[in-house]
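All protein chains but one are shown in place.
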Amino acid sequence: MKLRSATWTDVADCETDLALVPVGSTEQHGPHAPLGTDVITAETIADAATERSDREIVRAPTIPIGVAEEHRQFPGTMWVSAETFRNYVHESIASLASHGLDRVVIVNGHGGNVAALREVGARLTRDGTAYAVPFTWFDAVGDHSSDMGHGGPLETALLAHLEPDLVREDRLEEARAGAADGWGEWVSHANLAYDSAEFTENGVVGDPGEGSADRGAELYDLATDALVRLVDAVAERDVSRPDQRG
Amino acid sequence: MKLRSATWTDVADCETDLALVPVGSTEQHGPHAPLGTDVITAETIADAATERSDREIVRAPTIPIGVAEEHRQFPGTMWVSAETFRNYVHESIASLASHGLDRVVIVNGHGGNVAALREVGARLTRDGTAYAVPFTWFDAVGDHSSDMGHGGPLETALLAHLEPDLVREDRLEEARAGAADGWGEWVSHANLAYDSAEFTENGVVGDPGEGSADRGAELYDLATDALVRLVDAVAERDVSRPDQRG
Amino acid sequence: MKLRSATWTDVADCETDLALVPVGSTEQHGPHAPLGTDVITAETIADAATERSDREIVRAPTIPIGVAEEHRQFPGTMWVSAETFRNYVHESIASLASHGLDRVVIVNGHGGNVAALREVGARLTRDGTAYAVPFTWFDAVGDHSSDMGHGGPLETALLAHLEPDLVREDRLEEARAGAADGWGEWVSHANLAYDSAEFTENGVVGDPGEGSADRGAELYDLATDALVRLVDAVAERDVSRPDQRG
Amino acid sequence: MKLRSATWTDVADCETDLALVPVGSTEQHGPHAPLGTDVITAETIADAATERSDREIVRAPTIPIGVAEEHRQFPGTMWVSAETFRNYVHESIASLASHGLDRVVIVNGHGGNVAALREVGARLTRDGTAYAVPFTWFDAVGDHSSDMGHGGPLETALLAHLEPDLVREDRLEEARAGAADGWGEWVSHANLAYDSAEFTENGVVGDPGEGSADRGAELYDLATDALVRLVDAVAERDVSRPDQRG
Amino acid sequence: MKLRSATWTDVADCETDLALVPVGSTEQHGPHAPLGTDVITAETIADAATERSDREIVRAPTIPIGVAEEHRQFPGTMWVSAETFRNYVHESIASLASHGLDRVVIVNGHGGNVAALREVGARLTRDGTAYAVPFTWFDAVGDHSSDMGHGGPLETALLAHLEPDLVREDRLEEARAGAADGWGEWVSHANLAYDSAEFTENGVVGDPGEGSADRGAELYDLATDALVRLVDAVAERDVSRPDQRG
Partner (left out) sequence: MKLRSATWTDVADCETDLALVPVGSTEQHGPHAPLGTDVITAETIADAATERSDREIVRAPTIPIGVAEEHRQFPGTMWVSAETFRNYVHESIASLASHGLDRVVIVNGHGGNVAALREVGARLTRDGTAYAVPFTWFDAVGDHSSDMGHGGPLETALLAHLEPDLVREDRLEEARAGAADGWGEWVSHANLAYDSAEFTENGVVGDPGEGSADRGAELYDLATDALVRLVDAVAERDVSRPDQRG
């Protein structure tokens, strides 16, 4: 059930404590992929899992602006501070929990949100407000995960499957040409870079030419199934906190 | 241009300083209208004005959760604190301004956001970060504005025009029966109520039966034209701050 | 009972849960009216209602500095941020509530404080800390209310009644000459101005020449009676929060 | 010049950078002295120095609620957190400084405010916003200072001089009987008590019977003269910050 | 027991509610004494009392950076804002209290921390989180206390006793030559200075030549004994909060 189209009486009639909260980012994804990539992917995977699961799940609206200051040199990129993002997600989930929707998976489409979401989930869970666990779709697509870049093969593929018009085929060559091979600049396992513009000319990391619609269909299935499994685990977990030791 | 589907290179190529930031709320709108009403209306009016205007305008994604604690007793209603909402909107707009998109109209669909958005606009403007002005569509529909309730004639009408499937025709009678005549409980021009559940049984204020699709089409035109005029004024305004007096 | 002159034992002996907290602003009111206008008016109306009411009421000291950044271009204007103002008022009222004075009317003399006070009242009330309702005197003077400007007919009149020496009669002509007709600059029901210096040369809005002492006496009576009625309503209201719906 | 009664044009015409900001507290002062004691004393001393000084000085309104949680067990005591108090004082002074009133003495009547005011003064001064120094009247009355208690000889005396009606002569005996000899409960120069109710039965520290009006007159003169001297020093001080060493 | 070297099982086996939390500062102490002076002295006194006391005491790690902005002009001086310092100390103690270590003495080596620590102790105690009392060693060394400066006789003496290598004997003459006689610049009992560089050329206050190792040994004993007595008092105190009066 999507909150966008449901009425409050629909929610009242629905017997579940499960909710999905999609979280994206509006940020550069190279010259070939849209600023809304992380919004589209997170929302779509959340919807797919809501349908594919046997459980009743409430799907919240997608939070569209995240922790993306690392792309600030690229026009159109939007962001909020990590602190504001944490508060916004935290309080949004707490409002769901006030209605008994207190087992929540945060469905995330952006790497820059990961640490913040983990902090939010911990706070909500430890305080007993809600049990909330973040899920980042591209971490859960099997061996493909190691190909994750930025505007690279995985995101391009999933977009090509979901909304092919949004991938500018005519700019793929340019996208590949200006792309970085990997994320960051590393010495002694420390990343010396804070802004993506320090290491990628056009904002791309990885080869978007490896992002076919067929591959996207496979990613879609893998991520959706993984999310369905996670929802099952969240639904059944004992979320009481451990006793003090000693 | 919608940021959702544009690339950063598209934004870089676009010569404008104008942006629209739609802001809604995910909250109860009675038994007949969806929780996403304020998101849908704000976003649609913003899109209509973007198209109808002669100017180049960047349309940001819609911020979907606002200051709606006053509806917290109704299942599915989401909200954040006014402080967090202000920060989220403020920083989102500041990120646009960093790219030169520093004349912004915040297109608002929810009465509970109004005071917070005015505070945000003042802060951004006085600090010279961006010139940002909030616009609330139902304040700008001529004589219709006096009929504004909650899930009442205006919102029902606009939804009936935009997404008729989302209006539950079969619950309109029930919606009308449990509705309040007006917003709040007033003594000496002070509102004694803080939660809508103090004065409306089912969350509705006003008669949704007065919300035909035809009326919705008229509201759509009125609000869109008003927003286009406002964008013109924002584009041309001298936004320098006044000198100290004396 | 005024806290300024009462001892703690007096308060302990007093059986009431009612308090008035006057809130003003120290800000320009044109060349003819003092910076303390909003302090004087709020405090006086609060005192008048304390006397005129049949109920025992505790009157707190007047908070003299409010949300007045919109007048910052005029020398002598003081202000704090809306956030700090909210916290200051909130915690002041919470301290009263700790002594059982937990039905509070905030008696306000400044338009710029209105939104912030509503937010404070909501927070205190929803959290169960105190039931607190703001009252702004110039909203509650019948048909006169539509004449409200800034340093205009209503404030000048009330001052002329309360402290005639503080109205500079010899500057009234100058005050009228540099005044604006209305507050703000409006397009499509959005106010394009954030600072009063954008639309008024000398800080005045409305015609202070329409502010006779006789009119002030009438305003005094109307506002006082309205406040007495509001105190009655606050005293008798069921302030328990509504049940969750559905 | 008192901001309460001055107009903005008066302030504009006044050539000074000097301001006094009185800060009090609304808190218990025993069964014989009013809750407003610290407001009255701070404000009066500030006014006296404004008159006695040869310099032009702007006197701001008195901030009436301070850091007084240590008296919270006594009815009628009001307080805000130290953080909110700091912000309120800080921003109030910053607003004065925006008009060139950037040499400020904070005239304080309450011991509980001292540490907070020092922190505020440091912040304003180091940031170059204003040069602000707190002055606490009872620290600057010569040998009398060692008699300072709470609602004790000094405050009772000054009140007896300033507003004799506010001292309840008929409760002086009771006040003395329930008073503590000294402030706090000390072991190894650490105060074990945080609330005054831990060591004083009726809120009094020291013997209010030693607080005659004659003594009050002397305190008034001593404190006023000390404040005039401080204003001179503040007016003439080089407030530029020292260079980095080394 | 020092937490640095104890295991969690050691703490679990230990039956005490007493903890010491040393707090220092890393800041200039003249040309002859190390930046770590306040860390070394606080930690050593805490350790000495832990040993000398008959009670079981848990000794937390030393918090090494405090409220020292007043020394910012001297290279190597570190500091955090008072607000951050308060939060860091507050939360550190709250974490101890979660394990039942809820009677805490904060052993302080830096004058600039005093006000902040008092605020922290009050908050923890009033909220019932922990009973926490700050102890500043140089306030508790009998008549010596009146000789306290900065990098002066007392600190130099204690260092000469504890870690003689850290006192640069060859710079003592220089240290004395550039020292101030007293802390601050005072008019009417108000300190006009906010930075130590306003009144001391080389950061020293007082004569470090009066800081022999023998004197340091005496200070060490005096401070340790005073702290042991304070721990006894803290262990045995009734920490329940007083009842409301009246």
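Per-chain residue numbering starts at 1, and chain names A, B, C, D and E are given in the order in which the chains are listed.
Rule of thumb we're sticking to: a residue touches a chain if its C-beta (ideal position, glycine included) is under 8 Å from a C-beta of that chain, and two chains touch if they have at least 3 such contacts.
The shown structure was predicted, so the numbers you read here are calculated from the model rather than taken from an experiment.
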Contact list for the unshown chain, restricted to visible chains: A, B, D, E
Where the unshown chain meets chain E, residue by residue: 2-12, 26, 28-36, 39-40, 58, 60-65, 69, 72, 74-81, 84-85, 87-88, 91-92, 95-96, 98-100, 166, 168, 171, 203
Contact set of chain A toward the excluded chain (per top definition): 69-70, 73-75, 82-83, 105, 115, 118-119, 121-122, 125-126, 133-136, 139-140, 145, 187-192, 194-195, 197-198, 202-203, 226-227, 229-230, 233-234, 237, 241-246
Footprint left on chain B by the chain that the document does not show: 8-9, 11-13, 99
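Following the convention adopted for this analysis, only the chains that are shown with their structure count from here on.
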Where chain A and chain E overlap in contact partners, by chain label: C
Fraction-based call for chain D against chain C, same above half, different below: same
Degree value of the rotation bringing chain B onto chain E, based on Cα positions, nearest 5: 180
Geometric centre: closest chain by C-alpha means: C
Cα-centroid distance, chain A relative to chain B, in whole angstrom: 26
Distance from the mean Cα position of chain C to that of chain A, given in whole angstrom: 47
Residues within chain B bordering two or more other chains: 69, 74-75, 203, 244-246
